[in-house]
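With one protein chain withheld, the remaining protein chains of the complex are depicted in position.
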Amino acid sequence: MQVPVEKKLEMLRSMMLTRAFEDTLQELCQIQGKIPGMMILCTGQEAVGSGVCAALEPNDFIISNHRSHSHLLAKGADPKALMAEIFGKRTGCNKGKSGTLHLSVPEVNAPCTTTVVGGGLPISVGVAFAQKYRKEKRVTVCLFGDGAADEGSFHEALNLASLWQLPVVFVCENNLYAGAQRYEEHTRVKSIAERAAGYPMPGAVVDGNDALKVYAATLQARDHAAGGRGPTLIECKTYRCRGHGETDPQHYQPKEEIALWKERCPIPRLQTELLSDGILSSEEIHRMEEAMREAVQEAVRFAEESPWPAIEEAFDDVYVTNS
Amino acid sequence: MQVPVEKKLEMLRSMMLTRAFEDTLQELCQIQGKIPGMMILCTGQEAVGSGVCAALEPNDFIISNHRSHSHLLAKGADPKALMAEIFGKRTGCNKGKSGTLHLSVPEVNAPCTTTVVGGGLPISVGVAFAQKYRKEKRVTVCLFGDGAADEGSFHEALNLASLWQLPVVFVCENNLYAGAQRYEEHTRVKSIAERAAGYPMPGAVVDGNDALKVYAATLQARDHAAGGRGPTLIECKTYRCRGHGETDPQHYQPKEEIALWKERCPIPRLQTELLSDGILSSEEIHRMEEAMREAVQEAVRFAEESPWPAIEEAFDDVYVTNS
Amino acid sequence: MQQLGMGQAVQQALREEMNRDPNVFLAGEGIGVSIHFNPYLPTHGLLDEFGPDRVKDTPVSEQAIAGLAVGASVAGLRPVVEIMFNPFFTLASDMIVNHAAKLRYLSGGKSTFPMVVRIKTGAGFGAGCQHSHNLEAWVAHCPGLKVVMPSTPADAKGLLKSAIRDDNPVVFIEDMMLYFAPGPVPEEEFLIPLGKADVKREGEHVTVVTWSKMVGVALKAAAQLEEEGIHVEVVDLRTLVPLDKETILASVRRTGRLVVLHEATRTGGFAGEVCAVVTEEAFSTLKAPFRRVTGPDIPVPVSPPLERFYIPDEEKLKAAIREIL
Partner (left out) sequence: MQQLGMGQAVQQALREEMNRDPNVFLAGEGIGVSIHFNPYLPTHGLLDEFGPDRVKDTPVSEQAIAGLAVGASVAGLRPVVEIMFNPFFTLASDMIVNHAAKLRYLSGGKSTFPMVVRIKTGAGFGAGCQHSHNLEAWVAHCPGLKVVMPSTPADAKGLLKSAIRDDNPVVFIEDMMLYFAPGPVPEEEFLIPLGKADVKREGEHVTVVTWSKMVGVALKAAAQLEEEGIHVEVVDLRTLVPLDKETILASVRRTGRLVVLHEATRTGGFAGEVCAVVTEEAFSTLKAPFRRVTGPDIPVPVSPPLERFYIPDEEKLKAAIREIL
């Protein structure tokens, strides 16, 4: 499949933005009291969010999970609003109520994110139902982990989406771990994609460290869904290079395994391709890196300078009150 | 496979007992106020419970669902205690607290029955876990409907049973309906057994109206499980000849379909085989019928003559109180 | 005025709102093709009328049903989904409690979830504790949800229409024993606002706060006590969240006596909330101890005498009232 150059650049850009964003977060986490709560990063997995979102139209929806930064940035979320939210500031995209774990960015059609493992699947089915109900040619993508595929919600969601032939694409980001549990320790099925047959729907396994492959698989599934032929289950095989969260000592992840996968890092991989195709020079890549770092620094500045929410604001947004 | 004659007779007997038991219940339901609650019968499906239980050892466990009469009678439950329970009498196997929907008969290793669709599956995994934990050579059978295979609990249970290679046999009684919903209206998978591959475990489809086939499949799965090789998913294709419950007008079940399946009734089927093999004479079959009817009449007499529980007994059995 | 059972009243509300707003759709188990064929039931006939695109029979998948509502509502539709029996709410509870109720807050007010979850509840049909288990106290303890429990056909209709038009997730709990008892329902369009209790009977000696099926029990007891010269005020909450504290407090300030009546089990039931509100805000007007009349702390048993015993009745209520007069 021929991937348009601008798509390749888009993917590279969003991967690099996510990496810069998260590297900075990792540093900020070391400063006591700077960032509230957990910090769950996707280092090494950026190709999934970037490849998926590059294949979508702006008015397609995504439903993400606890590991959402790459998904949301790739979908076009404003890094400043995300960063401020992660800091817990009033200017955050969710006014400081969410923090990092359930960032919701309706502006880019990411209307809600859930940190309940597997929770996104039934919701994405509902969003896709609305699209079909209104006879739109839009689709919904649900991004979830390999661990989530053990939850009952996975099963109910896939069955219903298949039954009603809804325009939803289930993207399982199989990073080989669910918390501290290796893939083989939480299920015996060789690949999550094999489960597609049980609903049934098309299932595909792709190299999740290759943004172009993710893009191609998503595009195909999107066409399938938008064409009224129902859902697809895509499994992106990738790897969680950092711990589950920033305090995880990763004692259960073999060092050689981490090293191996670091070599498969999706960012240099796409960069090399773009270099060898003569699309980008190393100079340009360097400038992109600078630009990303600058954008993230600006986001941090914005977050740092933003005010905390006032106490009374805690009571806002529980209910729609004009109703 | 050669099925021993005494097993064949056992299956025929338990099918005939269930049929007599439920035909009588159906009549009793017409009498206003005689039987509390719903009445869910398995007419036409008796081969499943009978075939499964004939393949089990007495100390194997079964976990049943709302449609349990055939399962429990085949496992050896006392018809008198069941009937009195269904009447809501103090002499019922559960002192009138359960009624028909969640009959529990620990005496025959049916320690609990649930009417929450799909609820039995995770529980059966727990029972099988205990068997493996204690290094027993016993197995647990979970009986559930095709509708239950849409519940998240199905998925979580099969995944865990496979992961830990537990001695459990999942028997799906696919009677073509879940409530008023035809099989094709609640899932698109051709057969529930295909889902076995997603965990993975062996999956088998058997003619659920043929007690001998059910027996053989269960026996094989039991050996597999007791031998430490883990769970099996067996789908018994059968048909619900009556409505979901006794008040169901069955307006959604095509008359021809019902007629067709009545011809496939598992009881005459096994009778014919035993007749043609010269194992039973029609005289003997007739006497068996009489005996079953008599046993059921005695159960009804017992239930009718039994006292209601006293009001204070409502407070018993919520907690173990010596603890 | 038309006489309808509560099932029919719910049906009318659904029909009117579906006619009014094409974004309203229904989903649930057996809400279209049903094992019952009974015009008194809430969704009877709606599949024929609105077709399978808007009346969705679902698989037995409570989590998916609730998730469908969460997703469809945030995408702009107005789902009305059904949980067949209250105990199965457990299976949908993650979607309703952790998602429907919280995702708006988590979005900082950007996303809205205009959905209704209808739940059938109540003891009295001999099905036992896995079918009969009143859990309104659970949902009333979840900020982000509104909770409605109507007691009459007219209330059910007016409240359900408001619930469907509300931009918040509303849990609407129907006691099945009310489906068949006819009551007057205005023919013309009407709405009843959420959050307003209704004084179903006035009286100056004691306030009985109750809701749902128990309102009928309270009215029966009140009529009987009237003959003894005891005047009972019956406050029907209608909506547990938002709670109409003003109406409760105004009544207790006049009567000085409070009894709360509900079918749910006693410990941790919503009676405690009502008692707390009154003891916080109208303590000085209280003339007598609080009483509650509730289901006992047991699962609902099947045996007819035991199930009858489980359900609070007018005798128990009268006894409680007499104790504090």
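The chains carry the letters A, B and C, assigned in the order they are written, with residues numbered from 1 in each.
Following the convention adopted for this analysis, a contact is a pair of C-beta atoms (placed from the backbone, for glycine too) under 8 Å apart; a residue touches a chain by one contact, two chains touch by 3 or more.
Only a predicted model underlies this, so the values are computations on that prediction, with no experimental measurement involved.
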Next item on the list: Just list which of the chains on display the missing one touches.
Entry: A, B, C
Next item on the list: Please pick, from B:Gly37, B:Pro79 or B:Gly92, the residue that touches the omitted chain in the full complex.
Entry: B:Gly92
Check: Which of A:Glu22, A:Glu151 or A:Glu235 sits in contact with the chain that's absent?
Finding: A:Glu151
Notebook entry, point to check: Looking at C:Ile31, C:Ala222, C:Val235 or C:Ala271, which residue reaches the missing chain?
Noted result: C:Ala271
Notebook entry, point to check: Any idea which of C:Phe25, C:Trp211 or C:Phe290 touches the chain not displayed?
Noted result: C:Phe290
Next item on the list: Quick one: say which of C:Leu106, C:Ile119, C:Val235 or C:Leu261 touches the chain that got left out.
Entry: C:Leu106
Margin query: Applying the definition given at the start, please give the residues of chain A touching the unseen chain.
Written below: 36-38, 88-90, 92, 95-99, 101-102, 114-118, 147-148, 150-152, 178-181, 185-187, 243-245, 247-249, 251-252, 308-309, 311, 313-315, 318
Note to self: Considering the whole complex, not just the chains shown, which residues of chain B touch the missing one?
What the structure shows: 61, 63, 92-98, 102, 104, 106, 111-114, 116, 119, 121-131, 133-134, 140, 152-153, 156-157, 159-160, 163-164, 316-320, 322-323
Checklist line | Sites on chain C contacted by the missing partner chain, in the whole complex | finding: 87-88, 90-91, 93-94, 97-98, 101-102, 105-106, 128-130, 133, 135, 137-138, 140-144, 241, 243, 264-265, 267-276, 279-281, 283-284, 286, 288-292, 297-299, 301
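Going forward, only the chains that are shown with their structure count from here on.
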Notebook entry, point to check: Relative to chain C, which chain has the most distant C-alpha mean position?
Noted result: A
Notebook entry, point to check: Centre to centre, by mean C-alpha position, how many angstrom separate chain B and chain C?
Noted result: 36
Notebook entry, point to check: Cα centroid separation between chain A and chain C, in whole Å?
Noted result: 40
Next item on the list: Express in whole angstrom the distance between the two chain centres, defined as the mean CA positions of chain A and chain B.
Entry: 45
Check: Which residues belonging to chain C are in contact with no fewer than two other chains?
Finding: 58-59, 61, 63
Item checked: For chain B, residues contacting two or more additional chains -> 150-152, 185-187
